[in-house]
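Below is one structure, written out as C-alpha cells, with a few remarks after it.
Just one protein chain is left out here, and the rest sit where they should.
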Amino acid sequence: MKNILGNNVTVTLFGESHGSAIGAVIDGMAPGIKVDEDFIRYQLDLRKPVGQISTPRTESDNFTILSGVFNGFTTGTPICIIIPNEDTKSKDYSEIKNKMRPGHADFTAIAKYNGFADYRGGGHFSGRITAALVAAGAVAVSALKSKGILIGTHISQCAGIGDSEFKNYEQDIAALNTKQFAALNDSAAEEMKKAIVAAKSDGDSVGGVLETAVIGMPAGVGEPWFDTVESMLSHALFSVPAVKGVEFGAGFSIAGMYGSQANDEFYYDGQKVRTKTNNNGGINGGITNGMPIIFRCAVKPTPTIHKSQHTIDIETNENIEFTAGGRHDPAIVHRARVVVDSITALVLCDILTGRYGTDWLVR
Amino acid sequence: MKNILGNNVTVTLFGESHGSAIGAVIDGMAPGIKVDEDFIRYQLDLRKPVGQISTPRTESDNFTILSGVFNGFTTGTPICIIIPNEDTKSKDYSEIKNKMRPGHADFTAIAKYNGFADYRGGGHFSGRITAALVAAGAVAVSALKSKGILIGTHISQCAGIGDSEFKNYEQDIAALNTKQFAALNDSAAEEMKKAIVAAKSDGDSVGGVLETAVIGMPAGVGEPWFDTVESMLSHALFSVPAVKGVEFGAGFSIAGMYGSQANDEFYYDGQKVRTKTNNNGGINGGITNGMPIIFRCAVKPTPTIHKSQHTIDIETNENIEFTAGGRHDPAIVHRARVVVDSITALVLCDILTGRYGTDWLVR
Amino acid sequence: MKNILGNNVTVTLFGESHGSAIGAVIDGMAPGIKVDEDFIRYQLDLRKPVGQISTPRTESDNFTILSGVFNGFTTGTPICIIIPNEDTKSKDYSEIKNKMRPGHADFTAIAKYNGFADYRGGGHFSGRITAALVAAGAVAVSALKSKGILIGTHISQCAGIGDSEFKNYEQDIAALNTKQFAALNDSAAEEMKKAIVAAKSDGDSVGGVLETAVIGMPAGVGEPWFDTVESMLSHALFSVPAVKGVEFGAGFSIAGMYGSQANDEFYYDGQKVRTKTNNNGGINGGITNGMPIIFRCAVKPTPTIHKSQHTIDIETNENIEFTAGGRHDPAIVHRARVVVDSITALVLCDILTGRYGTDWLVR
Partner (left out) sequence: MKNILGNNVTVTLFGESHGSAIGAVIDGMAPGIKVDEDFIRYQLDLRKPVGQISTPRTESDNFTILSGVFNGFTTGTPICIIIPNEDTKSKDYSEIKNKMRPGHADFTAIAKYNGFADYRGGGHFSGRITAALVAAGAVAVSALKSKGILIGTHISQCAGIGDSEFKNYEQDIAALNTKQFAALNDSAAEEMKKAIVAAKSDGDSVGGVLETAVIGMPAGVGEPWFDTVESMLSHALFSVPAVKGVEFGAGFSIAGMYGSQANDEFYYDGQKVRTKTNNNGGINGGITNGMPIIFRCAVKPTPTIHKSQHTIDIETNENIEFTAGGRHDPAIVHRARVVVDSITALVLCDILTGRYGTDWLVR
C-alpha cells in the first residue's frame, strides 16, 4: 500500500498542485448511497481559503464525478472524482526549484523521487490535494450520517488561543458543521482570526490543535492487533499534511493520572452501557465501547512563510538565505478541519464495512 | 488486515494470556540475517516484570523458533517463534468473567467477539502477548543494527516525574539499551520507581510517556499519501496496549509555535544535509530527511487496580462495585519500552524493505 | 482489496461503459520512467475494434494523463490516466435493463449491487474498461522493455483454428507487437478472421486461446506461499473479462506426463543456468528460474450475440426469449491480446518492485 488508504473501503489520491487536475478514487463503498453533489460542494467550501486568514489562491473546485455514481446513487463500483486545477501560477515556483523550504517536503521529495517529482507548488505534497480528499470524504460523511454516525471537529487551540470544550456533542457537531471557522466559542474564533492575520502581516504563520468527536458508533468495532481504531485513524490522520501529533481521549494527559482516575467506570443507562468519564476516548483495547470517539490532532504552522530563512540550494550545493515568494496560508488549521472530518469518515466507513459487510451502510 | 502488521515485512501475533502458548510469525525478512538467540533472550528480559514495580507473575519466556531460521541465519521464509505460557492462574479470572474491569478491554471484547473470546487473564488483549512481539522485534532490531540504524527509548515521564532529555543520541541509545529501567537520569529513575511502589501499595497504578529516538535512517523513505512514516509508526504504536497518544518531533507543542520557530532550517554539514533544529522529528511530508526520528507515546496507567470501582456485571445486567483480584502491574511504562523498540524496528524493516528491496537489510 | 491490483505497484480501474470517462490510477511506479504518449496511443490502437471482426463502436481513445507524469517522466506519485467515452448509444441498452443476457454479468451485477449498478453497455463490466488498463499497462510495458523484459502474446487458437508455435521468442515477440491481429502465422490469421466474420454474419461469436511469452525475467522472483508468480499472474488474468482458464508451461497436458518427461533438466550454458525443456513455463516452486515465462489464457466467445436466447426478465419475473440489440464484437480474443500484455506488464512491475525496491525499474 502506498497511496491507498483502507482495506474494505479504499481511497486513492492523485494529482499535483499545478497539474491539470487532482482527484480521488473510492472503492468498496456500498451501492445505494445517495450522492448529494450540493453537499460535496458544501464540504469543499468549508475547506476553501476565505478572507485574510488564507491564501489568495482561489479555486472554484468544480469537481466532476467520472464514475461510480448513477442516477444519484453510488453503484458500488469505484467512484472517481476529479477537480481541475485552475488558478495556478507556476512561475512563482520555478525560481525556487532548488531552494529547499524549511519544514516543507521539498528536500525529502528529492531524496525519495530522485528529482523527478513535480516541484511546482509542492506537487503531490501540496495541501491542494486535500480538496480531492474532502470531495471523497463527503460521500463517506453522508453515508455515516444516514446510520446516525456524526462527526464534528473544532479548533480547540490556534496561535495559543483556546476554544471552549464540547458540551453537548450532538448540538455542538451540528453547529460546527455550519461554521466556516470551526470554533465552538465565537469570541475565541475572533481572537484566533486576529492572531492569524497578525502572523500574516508579519510574514509568519501559526498552527493549532483540532479536536474531533464522533458519536453514534456501535460498540465492538476495531481489532486488538494491529488494526485498532486508534491505529486506523492515526494512520490516516498522520498522512494529513502538517499533523505532528494524535491523541485519543485524555491523550498525553492520561500519562500523569492514576489508574483510579484514568479508568472510565461502566454503568447501565437502561439497556445501554456507558462510561462515567471518557478518558479512553471511546476505545478500549483498540475497540469501540459505544461512547463518543474523541481525538485531537496537532497541526503545525504552515511551513511556507515570507520571512528570511537559512536553507540549502541543491543545485549549487551551498548554504543560502532566502525568502519564499508565492501565495500561502498564514494558517491551515481552520482549513484542515474538514480534511480531518473527511478522512475520519472514510476510515470509519472502511472499518464498519469490514465488520458488518458491504451493504451495511445502506441497510 | 487485522492481526497482521506491515506490507513487505509482516508480523502476525497469536495467543492468549492463559492459553498454551503465544507467538509471532514474521514474514518477508531478508534471508541471511544473523539470529542471535541470546539477544532475543536479552530483549525478553528487558520486558520482564522485575521487583516491586511489576506483577509477581513470572514467566521464563523460553521461546522456541519453529521455522525460518537455519544454521543461525534467517532463511527468508516465515519465522515462527512461540513462547509457552507457564505461570498461569486461571482461577483468578473465572470469578470476574462477567465483571467488566474499567479501562480494560473486557467489555469491548464481548461486544466484538460475542462472548467467545478467552477472558482468562485478558486473553488476546493481555500485555502478555507483547512478549511475542519483543521476540519477533529482536530479529528486526538486530537487522537494523547491522545497517547502522539504532533505536532507543527512555521513560521521559512517569507518575509526573520527568527524565533528562537526549543529549548524545548514540551514547544515550547505547546506555538505554543496557538498562532494565530506561531513564537517562538515574536519580529520576529512582524517584519514578518509588512513585510506582507507592501507587502499588495504594492499590493503584501510574502511567508515563516514552520517548524514542531512531538514528541512522536514510533520507527519502516513506510515502506522502497514506503511508507516511508517521502513519506507519503510529499505526503500530497505537496497537501497543495502553498507548493513547503519539507525537513526532515537537509534537503537540508545535501547534503553539510560529512557522519561523517550527521550521527546521537545512544546512550542508560537508556533503550531508542536516537541520539546525528537529521540530519535525526527522520527517517532512511523511518522508525521512535523514535526521533522527523522534517520537513520544503516552502510556496510560494499568487499568487493573486493586481499588474498588463501579462497573457492570453483564450476566446480571446490574451496576456493581468490585475490586479486581489477580496479579497485576502497578505500571507498565517501563516494560512497554522494549515493546515500543520492537514494534518500531519491525515497522522500519517493513518500510526499508519496501523501499530498497528484499535483500537490502543484508546487503 | 477489490478494484486494486498489486502490492508494491498497484493499479485501480474506474469507469463505466457509458459514463463520462474511464480511467486508471497506477501507484508505486518508479520515478524517472520515460512516458511515451505515442506508445500509449499505439497500444490503445492494438486494442481498437477494426473492420468486420469487431464492434462498429468507435472510440478515439483520446487519453489524458492527469497526474504523475512531469516533463515526460514518471514522478513516482500516482499516475491517473483518463479516457473519455464518446461514441455511446445508451438507448440501445435501456430496453434490456431487465433482460439478463446469458453468459454476461447482468444478473450477477444485480445480485451484487442490488440494482444500483450502471447497466448501460455493461457498465463497469464492459470490455470498454480494458482500454484504461491498456493505457496504464503501456507505462509498465515501456519500463520493462528498458530492463530487457519483453512480452508477446499470440492468438494460438481462434474458432478452432490453430496458430504456429513460438520459434524464436525475441523475433516472434517483436513481430507480434507490430500486428493488429496477433497470429504468428499469417495464413492462420486470415482463416481466423474469416471464421470470425462467418460467426458474425450468423449473429454468433467465437472464442480463442492466447499464448504469452515473457523473456528476460531474472531468476529468483516470486514467493512460495501464496504469491507465486503463477498466483500473481493468474489473479490478474482471471480478472480480464472472458478468461476462463489459465495454464503455465505445458499446463493441463503436464497432468498426463511422467515425471521423467515433465521435469525440465537444468544445464549450464556458460555461466547461465537454463533448462532443456520448459514444461514448467519458467517457474519452479512459484519462483522464476530465468527461462521464458509461458502461459495461455482461454478466452470465451463474446456473450452478447444476435441470436435468440432464453433467459429471464427480472422485472416481470418471467422466463423469456430475446435477441440482444446493440453493437457487439463477434470475437474479442484478438482485442484481448494487448489487454493480457498490459496486465502482465503491470503484475511483473509489481513483483519486481517488491523484490528489488522502488527504483529498480530505472536503475
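Letters A, B and C name the chains as they come in the text, with residue numbers starting at 1 for each one.
Simple rule for what comes next: a residue touches a chain if its C-beta (ideal position, glycine included) is under 8 Å from a C-beta of that chain, and two chains touch if they have at least 3 such contacts.
As the structure is a computational prediction, the values presented were derived from the model and not from experiment.
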item: Sole contact to the chain not displayed, among C:73, C:125 or C:360; value: C:125
item: Selected from B:74, B:142 or B:278 as touching the chain missing from the view; value: B:74
item: Touch residues of chain C, complete complex, unshown partner; value: 1-5, 7, 13, 100-105, 107-112, 124-125, 129, 157, 159-160, 199, 204-209, 219-228, 230-232, 234-236, 238-239, 241, 243-268, 273, 275-276, 279-281, 283-290, 296, 298-305, 307, 309-312, 317-319, 333
item: Sites on chain A contacted by the missing partner chain, in the whole complex; value: 7-8, 77, 224, 354-358, 360
item: For chain B, the residues touching the chain missing from this view; value: 1-4, 7-8, 10, 12-16, 19-23, 25, 27-28, 31-32, 64, 66-68, 70, 73-80, 82, 112-114, 116-118, 123-124, 359
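Just so it is clear, only the chains that are shown with their structure count from here on.
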item: Longest centre-to-centre distance from chain A, chain (CA-based); value: C
item: Interface composition of copies chain B and chain C: same or different, split at half; value: same
item: Innermost chain by mean C-alpha position; value: A
item: Distance from chain B to chain A - Cα centre to Cα centre, in angstrom; value: 27
item: Rounded Å distance, chain B centre to chain C centre (Cα mean); value: 45
item: Residues of chain A engaged with two or more neighbouring chains; value: 1-4, 7, 13, 112, 124
